Every structure is written in C-alpha cells, then in structure tokens.
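Note sheet for the following structure.
One protein chain omitted, others in place.
After this line comes subunit A, so read on.
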Amino acid sequence: MTSSIRLGADIGGTFTDIALDLRGKIISTKVLTNYTAPEQAILDGMDIVLADAGIGYADLEIVIHGTTLATNALIERRGARTAFVTTEGFRDVIEMRTESRFDQYDLNLTLPTPLVPREDRFTVAGRIGAQGQELAALDEAALEAIADQIASGGYGAVAIGFIHAYLNPAHEARAREIIGAKVDLPISVSSEVSPQMREFERFNTVCANAYVRPQMASYLDRLQVRLAEKGATCPVFMIHSGGGLVSVETAAEFPVRLVESGPAGGAIFAADVARRFGLEKVVSYDMGGTTAKICLIEDFAPKTARSFEVARTTRFAKGSGMPISIPVIEMIEIGAGGGSIAWVDAMGRIQTGPESAASEPGPACYQRGGQRPAITDADLILGKLDPDNFAGGAIKLSTDLAAGAIAAHVGDRLGLSAQSAAFGIGEVVDENMANAARVHAVENGKNISDNMMVAFGGAAPLHAARLCEKLGIDRCLIPPGAGVGSAIGFLKAPFGYESLASRIIGLSTFDAATVNGLIADLKTTAEGFVRQGTEGKILCEIVAFMRYRGQGWEIPVPLPDRAFTAADVELIRTRFLDAYARFFGRAIDGLSGLEIEIVTISVKAADERPAPEPATLTHGSRSFSAPQSRAVFDPSSASVLQTGIVARDSLAPGDRVSGPAVVVERETSTVVTAPFDVVMQSDGSLLMLRKEIV
C-alpha cells in the first residue's frame, strides 16, 4: 500500500476535498464544489495536488471517489421523472408511509411528498405470498399496456417493486423483460436493489435508485472521460454507503448505494486511526459547519445498519425524511455545527440549531452581515478561538459583533452577561451532542464511556474535550489531516460489498442445507462485486439478524464463516442469547419454548487490507510548557483561566502539555480543558487524556 499512488476525491456540500497518498505521504487540498459540473472541481483539485507532488495523471494507480450528489438529488428532488410499477392494491405504499406524524404536537405538519407522484405509479395484478409462493399469476397483458404507456409517457427511468419480491423475484424479473422489450430506459427492480422485507422501505429504495440513476450514470461517464483526457489510465472506484469500494459500473446501476458515502469516508478514517493504535472501542466524532456525526467503531470496523433515513425535511426530525434500506455505516447526525444558530425558547431555555448560519452570511463574528449568534460566536467569546488567527488569519473575527449578537438574542432575554450566555450556548450544544451519543450507544447496547474518542472536522477539536467530560470518556485522539478526513478515509477503504436477504427461519425448524444455500448465494453476489476490484484474498463476515418471535427489532448476531450442520442450532442460539444480554442487560428468564428466529442474513465480503503501520500511544515523556497564554473560559469550573497557547507544529512526539491549553493550527484549534493534558504522538496525532492518567 505504501508503495502505491492513490487519490481520494470527496464531493461535499460546500467543499470538494482531494487527498493524494504518494507512497505513504498525504498531500491534500480543498476546492469549492461546482454544482453544474462537479467533475470540474475534482480536476481542479487534482491539478493542485498533482503539481504539488510533482507527478502527472498517468502516474495515478487508483482514483477513489465519494460524492454527495446522489443525496443532494434526493433532497432537492432533481432526479429523473420515474415510472413505478407495483402490485395491484398497493399503489400508495410510498405515499402512505407509516400513516403517522413525526411530530405529535404540530397540527400544521407537512409530510414529505413521495419521489414518484401518484399519476406515475402503475399497478398490475399478480401476487407472491409470505412463503414465496405465487398466489395470483402476473397479468402480462396488463404489463404490455403499461409498457406502452411508459414508452410514450416521457419518463427517464423505471422502478419495479412487488409485494414479497425479496422472497421470490420471479414476477419482478418477468416484468422487467416485458417492459424492457418496449422501453429503452434503465429499469431498477426492488429484489436486486434492496431485497429486504418491509414494503415501504424497499419500494422507496428502488424508486430512489431509479430516480437518481440517469443523472449519476451521466456524471460518472463524464468524469471518466475527463480523467482519460487528462491522461489518467487508472481505474476509478466509488465508495458506497457501507464503506467499501465498488466499480463505477456497479455504482451506475445501483447509485442509491452512493448515498451518504462522504460521511462513510469519515468513519473509515476514524477506523483506520483505531486500527493503527490498536483501539478496540472507538467513538468517532465529526463536527463541521452544519451538523455533528457520531459513529461507533468496534474492533476497527464502523457499525453498520440495514437502513437509514435521508433527506429529512424538518429539523433533522426522525420520520421527516425517507427510508433507504441498503447496508450503511450507522451514525447519528444532529443539527450541531459551528454555524448552528443559538436561540431562546418559550421556557427561557437556550436552544441551538438545527438552523445554521451556513457560510453566507456565516456567524456574526465573520462580519458578513450575520445578525444571529452561532456556535462559533460563542466559541470566540469564550476565548477558544483567536480572533486574529482564524483559518490561518484569512478571516478576521469580530469579538464585538459576536458579543452583540449573543447579548441581543440570548443574554438580554435571560439576564446573563455575554460571557455567561456564551457559556450556556456552549454547554447546550455540547450537551445535545453528548445526549445523542449516549442514546445512540444505548440503541446499540453499548456504554459510551467505554470508548476512546477520535475527533475530526473543523469544529470538533474545539468541543471534544468538554464532550469527553460529559460522556465520562478519558482519552481523545485528534489525528492530522482531520480537515479532509473523509477523502483520506477513502484511501483506506477495502473493496467491499454487503449482500442481504430476508428469510424468516425459526431455530426449531432450522434446516442447515437451506441456510447454507442462502449464504452461498449471498457470497457469490458479494464476492462478485469485490472481484471487480481485487485479485487478493477475500474475507467474509456472516451476520444473522435475530429476535424472539413476536419482537419487532432484530439484533445482529455474528456467525462463523463455514457450512452449518443441524448441530449448529445450539451455537446459534447461544450466540443470540449472549448478544441479547449484551444489548438489553438481561436475557429473559423462563421463556421456555419461545421461538428464536432469524429474519435477515447478511454477508459482507471485503478484500484483506494491509494493516496500517502500527503505532503505540504515548502518554508523554517530556512536559512542554506553553510559550504564551491568554484568558480562556473553562467549562468544568465555570471560570476564566489563564490558558497556555501552543502551535501544533512546535510539538515533538512525546511532548505533554498540561491543560488548560489551546493547541493551534491553520485549520482549527484543539481546546484542552482543565481536566485534560495533551500529548503529541509519533504520527502527528494529538492525544488528550485525563490528567490523572500517566
């Protein structure tokens, strides 16, 4: 790996990040995202880093790309006009959703509109039952007529989703044949895009895939052509939401898998740090301008889930977006970033976000017309930021404007000084992130304080120490290159693919041959995708999602990668009971005869990655005294303390600085609160650790 030349490109909402791994040396840059020609921003950034490195396009061995374009197309509803063909009697599944309101008390609630409007949804008779059997034959004549309508209807894509197709895809396959014979459009079918039970999620996912497909295919085409024009001869691979790499061809066919690929890169970045230092339990914390994202990383791998929600329309509220059921790196995202606006509610409580000042007008202190206080304004008033040295001095920050905005919108209403109000704002945003992290850990049956934190993103180092105090976390790493973490993460991603299938299998009627056959099929699919990118050894992880019959929530139970025999029922049962007790504290006593069942089986295939150069955490050998100091507010003692200021690049490995301190660098500052010290590591990471740890 260290001998190769690899390039990662991450298109985000504001910036396009490029990271070049030149035989182990990272060279990176940020350029503004170009919405009309996204590939242009990539090439602009590549020109910069390649010139820096003194190499050409032809020297690249691989380009790894992740993009938020698919997500944006869903959020902004800029996809293709899509025809959706579905089972008779179920025209409105994607419109009726869960028949519920995501906010119980808002009577003026608006629900998200379906991706495919009702007039573009066609139904056809034919029905598969819950055991995969055919209950009613497919009405092929009706399908012919529908195909004619689609052909003349001015559509750009077709989606097909039938009830229980995840068990028996025959009707979907036949429908694709019939429509494909008359219509020259990309056709997506639910049993391929998302073979999971639960019709709303599956139908919405296949519609989303069809909806973004023409646009993504054309973009990926252009990108490859432009790269070739520049002289690149290497393959391009795409990072998917599950954190692995797939070929451009696969990505163009299943573009819904690219949704959330940028944040996935961040999680892989953190996982790589965890692997380098041998940290088995890590929580990654990524805070940017608009949101904060938190992800649990166990045994060097980010936690994954089988579905998630995108394009939330209202205050990031659960239920206000649309479900996408594909394998995904599981993280929570809340509206807490440097630009999040602080305000006061009817009870006089300080609230932060989810509204953001964004980059224009930005926080009040940017002096670009922002009137309302943002988190960055509070950070400035508390002394965490140096007004004359923000972004390397590129942006002058106004303490007066920040104080004025905080007083006007928060302090005066509560009778608090600007400093106390800024303290309150900081406490509330940190508390919100801490609560989200805690609830996320509970949902996964984990204890958050058992983890070490890895913090990255522009705003995270300002808040990480206080967050650790609130979560009872003792140590936090801030790796170098944290500003372009996702793009660096791409370089570390394996060629990987996860296949899933829903089958209800009760352990009392466990049939080893059926399960082995199912797993073999899933492996063939997953390994096929991985083989497009690697000749190396492929490792498979088998996970069964299981529950007591009658429950509705399945927990992941890892299984060995080998053929099962009838005797393995006991092994599977034991593993389930162990996992259950880990999640929920106690297994349920005395439930003799209550059936345990498998609902979904997943096979995750990935090539074996070369281990990163191992490093050992040092707690420091030399104490380093800060050359200068300034007044910074310390939250745990709620008072202003004289605080050491240290330039990050002045620290040598093993140097330990006693908190309170601020370690400054061009892109951000690391705030070390009074309970912590900070130690420079051999790889350039900063380790914050509680004072009592030596």
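Simple rule for what comes next: a residue touches a chain if its C-beta (ideal position, glycine included) is under 8 Å from a C-beta of that chain, and two chains touch if they have at least 3 such contacts; residues count from 1.
One rule holds for everything that comes next: contacts and distances are computed from a predicted model.
Taken from the listed names "Membrane protein", "5-oxoprolinase", "Heterodisulfide reductase subunit A" or "ABC transporter ATP-binding protein", the protein name that UniProt assigns to the chain not shown is "5-oxoprolinase". Of the listed positions A:Thr36, A:Thr110 or A:Gln628, the one in contact with the omitted chain in the full complex is A:Thr110.
Across A:Ala73, A:Leu138, A:Ile375 or A:Val428, the residue that sits in touch with the chain not pictured is A:Val428. In the complete assembly, the contact with the undisplayed chain comes from A:Leu414, out of A:Ala181, A:Leu414 or A:Ala631.
Within the whole complex, the absent chain has one touching residue among A:Ala58, A:Met96, A:Val225 or A:Ala611, and that is A:Met96. Although one chain is hidden here, its contacts on subunit A can still be listed: residues 88-93, 95-96, 98-101, 104-111, 117-119, 127, 129-130, 135, 163-164, 197-201, 345-350, 414, 416-417, 420, 423-424, 427-428, 431-432, 435, 438-439, 442-443, 470, 472, 504, 548, 550-553, 583-586, 588-594, 638.
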